[in-house]
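Starting off with a structure, shown below.
For this view, one protein chain was removed and the others were kept in their places.
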Amino acid sequence: MNKASTGHFFEDFALGQILYHAVSRTITEADTSLYTALTGSRFSLYCNKEFAQQLGYEKLPIDNLLLFQIAFGKTVDDISLNAVANLGYAEVEFLETVFVGDTISVVSEVIGLKENSNGKTGIVYVHSKAINQHGFQVLSWKRWVMVHKRQEGMQNMFAVEPQLANQVPFENLATPQPFNAAAYDCKFSGENFKLNDYEVGEWIDHIDGLTIDHSEHTMATKLYQNNAKVHFNQHQMSSSQHQKRLVYGGHIISLCRTISHNGLANAQWLAAINGGAHLNPSFAGDTIYAVTQVLDTQELGSGLGAMRLRTLGYKNCLWQELKPQFDRAVEGKAQLPSDFVLDLDYTVLIPS
Amino acid sequence: MNKASTGHFFEDFALGQILYHAVSRTITEADTSLYTALTGSRFSLYCNKEFAQQLGYEKLPIDNLLLFQIAFGKTVDDISLNAVANLGYAEVEFLETVFVGDTISVVSEVIGLKENSNGKTGIVYVHSKAINQHGFQVLSWKRWVMVHKRQEGMQNMFAVEPQLANQVPFENLATPQPFNAAAYDCKFSGENFKLNDYEVGEWIDHIDGLTIDHSEHTMATKLYQNNAKVHFNQHQMSSSQHQKRLVYGGHIISLCRTISHNGLANAQWLAAINGGAHLNPSFAGDTIYAVTQVLDTQELGSGLGAMRLRTLGYKNCLWQELKPQFDRAVEGKAQLPSDFVLDLDYTVLIPS
Partner (left out) sequence: MNKASTGHFFEDFALGQILYHAVSRTITEADTSLYTALTGSRFSLYCNKEFAQQLGYEKLPIDNLLLFQIAFGKTVDDISLNAVANLGYAEVEFLETVFVGDTISVVSEVIGLKENSNGKTGIVYVHSKAINQHGFQVLSWKRWVMVHKRQEGMQNMFAVEPQLANQVPFENLATPQPFNAAAYDCKFSGENFKLNDYEVGEWIDHIDGLTIDHSEHTMATKLYQNNAKVHFNQHQMSSSQHQKRLVYGGHIISLCRTISHNGLANAQWLAAINGGAHLNPSFAGDTIYAVTQVLDTQELGSGLGAMRLRTLGYKNCLWQELKPQFDRAVEGKAQLPSDFVLDLDYTVLIPS
């Protein structure tokens, strides 16, 4: 019997099953520098120790999206190695700030299972938690993936689909502690827009495009120790539908967040992801763009506010070309064009 | 109104204007490791803590060229996002050693403005300074860029062109303090050539070529948080003159400096850049070579000397093929061939 694992198939999951994911990880300054080099991130809180200290942090904090990528990476070997598709995220909550030098472990619970009527695949819902070296939960998230069955055929099992909130409520958001609002100086971010400068319904076209190359997306995905085959194995992918490697969807989220800095530079804290979908795959050579709509805002006190945002990522075209089709799609008169790659509903904290 | 910035145009600059650049940056060991991986640098002072300590440094110093790249990167968003071309550098002075863990902030003053007669562009001269967390100036430099006008047409403004020195005088060079010359051992650099082994007028053909690939130059440029669009957006650049992304000129400087290690391994300290020009653009796939001429040398005392060098970077051909044309160009009988990409006049410190 071959000792190498082929990963879990739909039949290997059971409701309530607990999976302790391997390869816990100490997150270092180097991971932050690599994240900057791989995505181009310019959020100043994560690359400026002096600024972080002024705000009350003793050490340099880790960008929550980098934390998410690393934590997510741990779950792939057990959950999505044989995934057909990553269907969605919900209730992604960043609960405690993670600092340079912290070590995170990740554990998941199977919270839902549902066969697909084709007899070939099923949907697995998991609730994953990242825990730091002190035993505190720093991140909690739910996701569901479509997974291949080991053997074709229906088991006619009872489907369990968890109730998933469509938003992490503003009042549940963890806020940075301690936070010295008086020390927040927009000089460090380069933009003066604070909470009250944004209007609900407002659109921001982030303008800049970032082209993806092979080594960059594979290095990012390897940095997260995410070992999903579809990103790495051209020999195998040559006989797939698109005949090429797929870019890890999380890398697209990071690129869109980086691009969104232009217009949202003070939205330094990613506090929650309410929901998200990868609308189409991306490939090396694609140029990613992003626009954001402000969905809601709320003053939280102590000089901080929350802003619920919808960021749309699309590729190889400009927003003015895409907007008419998007509007028709919103009205139900057309399909969303295949240029869209990401639809992300998330909440950020921003000085007020 | 869209909150994302389209960057400054010629009309947005005013003489004497001060620009505090965003995204100050803590420079870490990781930035040094990435710089090594991205350029192949082998200057031993920046990767060997024991050697640095023997010479009198308590912590590992940051390569001045890496410092320059990061400091320069900060200025792009305010100064050269809409640049047509980076025309030149002058009076680049490295004033204090920067160490692992230091945080640098960058501020610029507009010191010159000049409209071009085409009515479409103008030239902006800036004096930029990088300041560490203790408030000390660590780097000062001047550069001038050609910037698009927002609106076509002549304003017939009074042109102000600053006087720029064509050399940072040897006597103005900051020398490493403390510096234990007796501890300098050529075993660590791998070459025995010291100040007095070099003759004024001497040429060094550094032999080795380095091919540029996409992820490497874009990662370097992103590491510096330089967000100039021309390096990153293939979708936009497809309709430009060359139909492809341009390699950041600073990356070419770093590659030429790396290549120059072979023959200049003890010229560890970059002390000043007297002037520089990017003669032609470089693209992914190009192989960069370099030659250096020794322009001047001077003993500084305490076991250190200064050497003024001219390094020429060129691509996809050998020096013996290029030299005859170069010689004719020097005599004014021919154009400098378009294989040349860099002409850099700079000063290094070297044990004497």
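When the chains are written out, they are named A and B in that same order, and each has its own residue count from 1.
Following the convention adopted for this analysis, a residue touches a chain if its C-beta (ideal position, glycine included) is under 8 Å from a C-beta of that chain, and two chains touch if they have at least 3 such contacts.
Since the model is a prediction, treat every value here as computed from it, not as a measurement.
Contact with the omitted chain, checked across B:Ile111, B:Leu246 or B:Ala265, is made by B:Ala265. Checked against the full complex, the one of B:Glu109, B:Asp213 or B:Asp343 touching the unshown chain is B:Asp213. Touching the missing chain, out of A:Gln155, A:Asn192, A:Gln234 or A:Ser338, is residue A:Gln234.
Only one residue from A:Leu34, A:Ala52 or A:Ile253 touches the chain missing from this view: A:Leu34.
Residues touching the missing chain, restricted to chain B, are 28-30, 32-34, 36-40, 42, 44, 47-51, 60, 187-191, 193, 197-198, 202-211, 213-216, 219, 262-265, 285, 287, 289, 315-317 (touch as defined at the top).
Interface residues of chain A facing the missing partner chain: 2-6, 20-26, 28-31, 33-34, 38, 77-78, 101, 103, 133, 213-216, 218-220, 222-223, 225, 227, 229, 232-236, 245.
In the analysis below, only the chains that are shown with their structure count from here on.
Here the C-alpha atoms of chain A line up with those of chain B after a rotation of 120°, rounded in steps of 5.
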